[in-house]
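Yeah, one chain of the complex is gone here, protein chain that is, but the others are all in their spots.
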Amino acid sequence: MNPIISSPHAHGARPVGRVMLLVMLALVPATLGGFWRFGWPAVYLWCVTVLACLFAEAVCVRLAERPARSALADGSALLTGWLLALSLPPWAPWWVGAVGGAFAIVVVKHAFGGLGQNLFNPAMAARVMLLISFPVEMTQWLAPQLPDAGLATALAGLGVTFGAGLPDAVSSASLLGHVKAEASRGVALGQALAGQWDPLAAGLGARAGSLGETSAWLLAAGGLFLVAKRVIGLRIPAAFLLGVAAPAALAQFLAPDHYLPPLAHLLSGGVMLAAFFIATDYVTSPSTPLGQWIFGLGCGLLTWIIRTWGAYPEGVAFAVLLMNAAAPLIDHTTRPRIFGRRRDGRSLAAARRG
Amino acid sequence: MCSPTISPLVRVKRLLQRWGAHPEGHKRPSADTALAVLPLAPRLVLPLSQHIGAPARPVVAAGQRVLRGELLATAQGNISAPIHAPTSGVILGIGEAAVPHPSGLGGPAIVLEPDGADESVPLDECDPFTLDPAEIARRVAAAGIVGMGGATFPAAVKLALGQHQPIETLILNGGECEPYLSCDDRLMRDRPDSVIDGARIILRAIGGRRALIGVENNKPEAIAALRTAAAAFAEVQVVALPSRYPMGSEKQLITWLTGREVPAEGRSADIGVVVHNVGTASAIHRAIRYGEALTRRIVTVAGGAVRTPRNLEVRIGTPLSALIEFCGGLTTEPARLVMGGPMMGIAIGSLDIPVIKGSGGLLALTAAEVSDTAAAGPCIRCGACVGACPIGLMPLDMAALIRAGELKGAVAVGLKDCIGCGTCSYVCPSSIPLVQFFNHAKGELAARERARMKQAAIKELVEARSARLEREAREKAAAAARRKAERERAKAAAAAAAQAASAPGATSATPNVAREETPA
Partner (left out) sequence: MLLAIVSLSALGAACGLILGLAARRFHVEAGALEGELAAMMPGTNCGQCGFPGCVGAAAALAAGDAAPTCCPPGGKALAEALAAKLGVALDASALGEPVPMVAGVREEICIGCTKCFKACPTDAVMGAVKQIHSVIREACTGCAKCEPSCPTGAIALTPVPVTLNTWVWPQPVAA
C-alpha cells in the first residue's frame, strides 16, 4: 500500500538553494568591485566573516541534532555572512567579522528558531551590535586604493586584517560621515560637498565606505537582475528608494543648504544594498503586497530621518531593524481581501435572491 | 473575443492580479491524437458513491442479468445520483471493492460481468424543447448525470436551482486548466454540437438568457469548432480565456467571464450564474435527446511513462489497467500513478481501480515529471504562496497555525474558503505540502463536528435512559401500591365477610373480589 501522498504531483518552484545561489550571484559584481578597490584586507575580512557564519551555523545545527550538511548547503548562513561582510569597514580587524558573524547566526537566527523563524535580519542586527560595541573599529573608513595584487601587498594585507588594523594615515571619511561632521561644525552643505560629491564616482566605488556601500550602481544592477529572475519582487526596493528619495527631494527643495540631494542619499551608505538585498529578505519582511509597500516606505523614511536628524551618520541598519519589528503587525493588518468577502471578512451579500 | 460585460476598470485590475501558476501544459501530443473507443473490459466495478451526496442504494441482486442503461442503484435523498449498467451482463455481486480515494480504502461497489452483447434498454428520443424545465431536471436526475469535470455534484440539483432563483447566465467550463488532461478538449473538437445542444437544453431548464462557454486559449481548435457549432445560436457565445492554473476553477471562471464574485458563504446561483462542465452538457444532450443514461466518458491517459498517450472513450467501471494496456502499456516503472490531473488528482496505488463518473484522466508520471524528490523544508516566508493563491488567502499563515494545532485560528484566516487547487504547494520553494495541511485541517474539523454532534446525541440517549428507568420505577411503585391496596381491600372484604358469616342471618357468600392483573 502506498503511503498517503497528497496532490499536487508536480512542482514548479525554484528550490531554496537555487534562490540563495542567485542572490549570491547578484552580489558578485559589487563584491569583486569592492575587493578591487580595497585590496587584500577586504578579501580576508570577507573570508573570515563568511567562515565564522558557516562555523556558527554548523555548531548550532549539530547542537539541535540535525545534519549539518543540509543546513550549510541551503546557503542561508553563507549569504548572511556575505551581507554582513559587505556592510563592515573593509579594513576592520578580523575579530570584528568573526564576532559579528557568530552573533548573527547564533543569537539573531538560531536563538529565535532557526531558518525561517528569525524576527530580525541577522546581518543588520549584527552590524548594529558591532557598531554599538566597537564604535572606533566600525567607523574607520578609508579611501579606495589603487589595485595592486602583488604578493607583497597580499602579505601586508594580512597584517592589516589580523594585526595592527587600519593605519591612521590612510583613514578617510565616508561621504555621510563627512557631511555629518561638517554639519555639526556649522559648515554649509554646499561647501562641505564641494569637490567631494560625484554621483558616477560614488556609485562605482570611488568614495570611502564599506564594501557594500561603494559600488552602488553595481548593487543596483545585481538587484535588478534578481527582480528580473523573480527572486525578489519590485515592491520593497521601489518603496525603499522612494522612501529615501521623496523626503530628501522635498527637504532639498525647501532648504538646499542643509539637506543632501536625493541622489546622494541613494548612492551613499547602504541604501542600495539594503533596498535590494537586505530589506527584501523573505523571512523578516511582510508577505502581503500592501504590507511590502508599507515596509519599504517605512525603511526608506526612517533611513532618511536617522541620517538627517539622528546621531549616527548612517541609518539603514537601524531603519531595517525597526521595520523588522513592525513586520508581523504589518502582515496582520494588511491581509489581502479574500475572494467572495469584503475587506472586513464578512461574506459578500448575494446580489439577488429568488 | 472578449467577454461582453466586463468594464475597462475591471480589465485593468485583472492585469495586476497575478494569482495562479503556469505549469507546463504537457497537452500535446495526447490532445492531438484521435479519440478511440476502448473495448469492453471483462469485468466492470461500479462504486455506489461516484458523486457528492449520499451513496446510491442497489436495486439489483447477484446473479441478475441487466441491460445497458438499466438502473442498478437508486439515488438516496435530495443530493444523490443513480447508477446505471454501462453494458449488458450479469451482476456478479455487491460488496467491498477498491475505489478511487486517496486513503486507499475500499468502498461498496457493484461488480458486473459483461456478456459482450452490449444490449441496451429501450431508449426513447425526444425534443427537449417540448419538455418543461422541471421535466428536463427530472430526466437528468434519472439519467444519473453528475458534474463530469471531477466535482461530481448531481447535475439535476443545479438545474432545479433555476426554479427558486433567477439565473440568467449559464457558464460552460471548457477551461481544462490541469496539465496533461485533454478529455474536454477532444470532446469540444469532436462533438461540438453535443456541447452546444446541451448548453441550450440547460438554458431551457434553468430559464437562463445566455450561455458563455469559456475555453482556455491553448485549445484553439476546440474554440474554432465550438464557434462554428454555436454560430446559429445567438444565446450561446464562446469566450477564450487566458491559460492559467486554476482558471477552470468555478469561482475564477465566473469572475473572469462576468466580473462578479461568488459570495464566500453563498453559491453561484446567488449572483445569477450556474456553471456546468462541457462534458456534463454533452451527457445532458445525450440523456434528453436520446434517453441515454450516463454510462461512458472520455478519459485522458498521459504521462511520461505511457507509451502512447491519448484520449479514450471508456465505459464507467472499466479498470484502469485496461486503459494503460490499450495505450501500449508502460514504458517504465512510473514514479507515481495519478487519477485526475497533477494539481488536484489523487495518487493511487494500483491499476485495479475502476473509472468513475468524475475520472477525467489517468497519469503515469516519471520521477522527473513529479520533481518532488526534495523533502519538505522549513517555511522561509518567501510569500510565493500568497501571490499564487487565487482566493487571496495566506497559505503560510494557515499552515503555521495548523502546525501549531490552532485549527480555529486557521479558520479565522480563511481555511474554509480554500478551494484546494494546490497552486500554493506548486510554487513553494521548500516543497511544503500545504494542501495536505489544509485538507487535514478541514477533515479534522469535520471529524470534531461529528464528534460534537455525537456527544449531544449521547447526552440525549443518557437522559432518555434515565427517564425510562425513572418511569419504570414509578410504574413499579404504582403497581406495587395498587397491589397493596387490593390486598388491603381483599383483607378488609374477607374480614367483613367473616364477620357477616359469624353473625346471625348470614345469607350472602363471600363477595367476589375482582382480582386485578397487575403488570410485572
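Each chain carries a letter (A and B) given by its place in the written order, and its residues are counted from 1.
The criterion applied here is as follows: a contact is a pair of C-beta atoms (placed from the backbone, for glycine too) under 8 Å apart; a residue touches a chain by one contact, two chains touch by 3 or more.
For clarity, every value in this text was computed on a predicted model and none was experimentally measured.
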Candidates B:Arg307, B:Arg403 or B:Arg474 - the one touching the absent chain: B:Arg403
Candidates B:Thr332, B:Ser350 or B:Gln455 - the one touching the absent chain: B:Gln455
Chain not shown: contacting residue from B:Gly25, B:Gly107, B:Gly266 or B:Gly409: B:Gly107
Identified contact with the non-displayed chain, of B:Ala61, B:Ala234 or B:Ala375: B:Ala375
Residue ranges of chain A at the interface with the undisplayed chain: 4, 6
For chain B, the residues touching the chain missing from this view: 49, 99, 101-103, 105, 107, 375-378, 402-403, 405, 430, 432-433, 436-437, 439-440, 443-444, 446-448, 450-452, 454-455, 457-459, 461-465, 468
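Here, only the chains that are shown with their structure count from here on.
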Chain B residues within the chain A interface of the complex: 21-24, 102-104, 164-166, 179, 251, 255, 260-266, 270-272, 336, 338, 340, 342-349, 363, 365, 369-372, 374, 377-384, 386-387, 390-394, 396-397, 413-414, 417, 422, 425-431, 433, 435-436, 439
List of chain A residues in touch with chain B within their complex: 1-2, 4-16, 19, 74, 114-117, 282-283, 286-289, 331, 335-341, 347-354
